[in-house]
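I'd like to ask you about the structure that follows.
With one protein chain held back, the other chains of the complex are shown just where they sit.
Here the chain labels run A and B in written order, and each chain numbers its own residues starting at 1.
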Amino acid sequence: MINRRNGFRVGLLVVLVLFGMYLYTSGKQHQVLVDNMPIELEGKAYAPEALIRVAFNGGEPLELASGDRDVTHIVGPRHTVKIEVLNESGDVVNTLEGEFRWVGRKKSMFSAPALMGGAPSPMVDSPVEE
Amino acid sequence: MKAYTTKEKIQHFLISNAVPIIFILMSAVAIPLSGFSATYLVQEMLIRLARNSFLVLSLIIPIVAGMGLNFGMVLGAMAGQIGLILVSDWAVVGMRGLLLAAMIATPIAIGLGYVCGAVLNRAKGREMVTSYILGFFVNGIYQLTVLYGFGKLVPIGNAELVLSRGYGIRNAINLAGMRHALDYLVPIKIGTLNVPVGTYLTIALFCLFIVWFRRTKLGQDMRAIGQDMGVAGAAGIPVEKTRIIAIIISTVLACYGQIIFLQNIGTMNTYNSHDQAGMFAIAALLIGGATVSKATIPNVFVGVVLFHLMFVVSPMAGKQLMGQAQIGEYFRVFVSYGIIAISLALHAWKRQKDRERARRSLRGEA
Partner (left out) sequence: MNEKLKGFIEEAGWPRVIIGLFLLSLFVAAPFVKVRVDASISDTLVRFGMNGILVLAMVPMIQSGCGLNFGLPLGIIAGLLGAVTSIQLAFTGMLGFLTALAIAIPLAALFGTAYGLLLNRVKGDEMMIATYVGFSSVAFMCMMWLLLPYTSPTMIWGYGGSGLRTTISVEGYWLHILSDFLSLQIGQYLYVPTGMFIFFGFMCFLMWAFLHTKTGTAMTAVGSNPEFARASGIDVNRMRVVSVVLSTVLAAIGIIVYQQSFGFIQLYMGPFYMAFPAVAAILLGGASVHKASMVNVVIGTFLFQGILTMTPSVINSLLQTDMSEVIRIVVSNGMILYALTRKVQVKR
């Protein structure tokens, strides 16, 4: 029966489903590998800095030396990241802030060199099988 | 109608509030015995109020509708847990995770509530025993689903949730991602204490809902059915349907209540959490002075505080008194069940007395 009441109910259901989808995408937590290793994307090579501090969305920073890889969690689709480049004595030499989006599980590795080198997206193929 | 003397008024007050009074007396003895400090107890009670009030509040509506204590609230709790399991698997965190869990669990809770209501309609006069057994029965089905179906029929991606044999959910699930998500939604601290303001706000909203609901037509219908099913039916109220609606509402609310409970604790005992939810909520409500046919919002809060006070204090009191903490723990189980037995007995006794009095007056004796 196509009447107002049923139309309203179907509409409500659609709204709920869309809301559910929003909750899912914006609330889903992803495991991210944070990489400070040399990487090659689309022909361009990106080199790592000697010592960097990476903080996502204003959270706890991770310290990575050249060749390090760490792991952390981020929630949702859009993120900010702050990378501080440090010298041997631990002082901040350079700061870089940027935004990126979560792409997918296959590309769940964040490459700091890629972000610092200006690549289109710092999310690269993750070696982890999941 | 004769005027009541002060003595009669006091007697009446004592009898109708017998259970909470007994409890207060017992607590007065046990608290100093246990050695807990007042600040610790107050803090614990604040937490437990936040954690449990919603579940206990969900029991009010079936009582108003004359269906007694809804032991079938465990069905709602199970629905909530299924929602949480799925959301944990999908790694959705924070408040969004809770909302998603609630959204998924609601249709399940509605379905289960409908089954419960329909079964109870076929067992009029025996609602409480029937809902009690129904709780066990659905618990069996829940276990079938969660222990065998999840992992095999329902794909579970997160290996941490699954038992080592490859299917079936583990007994203890860590809800770290959603822990305190509702509690600390509005972050307020008093000294070093984190206050679960979010949950308190939700509970307050729920209380307002109950007050508003009582005034709606549906609420009034339920009240009428609670007082006299025959008269309500003759007045044109769809008795069967309304009773089912009452149970569905209660089940869905129990579902949310369980989600709130679990987000406060942070771990879910997949096969045990819901069991105790029902038992403790009912005990708390009765301790607060509610009966099988009457329950008010103050009953809920008084009951939660008194029940949990005893709960926290008994093991240590038992240890001081008898030298074994184990005795205290059994004592608290004994008191929980005993209090339900006493409340039910008092209520039934009072009802019988009223019936006899009515019969006697019909026969013409003054």
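Here is the rule we use: contacts are C-beta pairs under 8 Å (C-beta built on N, C-alpha and C of every residue); 3 or more make two chains touch, one makes a residue touch a chain.
These numbers come from a predicted model, not from an experiment.
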{"item": "Omitted chain - touching chains that are shown", "value": "B"}
{"item": "Of B:13, B:209 or B:349, the one touching the omitted chain in the full complex", "value": "B:349"}
{"item": "Identified contact with the non-displayed chain, of B:46, B:207 or B:327", "value": "B:327"}
{"item": "Residue, one of B:128, B:173, B:203 or B:317, that touches the chain absent here", "value": "B:128"}
{"item": "Touching residue (missing chain; options B:10, B:29, B:159 or B:341)", "value": "B:341"}
{"item": "Touch residues of subunit B, complete complex, unshown partner", "value": "119, 122-123, 126, 128-130, 132-134, 136-137, 139-141, 143-144, 147-148, 322, 324, 326-327, 330-331, 333-334, 336-338, 340-341, 344-345, 347-349, 351-352"}
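One rule holds in what follows: only the chains that are shown with their structure count from here on.
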{"item": "Centroid spacing, where centroids are CA-atom means, of subunit A and subunit B in whole angstrom", "value": "42"}
{"item": "Touching residues on subunit B, where the partner in the complex is subunit A", "value": "90-97, 99-100, 103-104, 177"}
{"item": "Subunit A residues touching subunit B - in the complex, by the definition given at the top", "value": "16, 19-20, 23-24, 26-30, 75"}
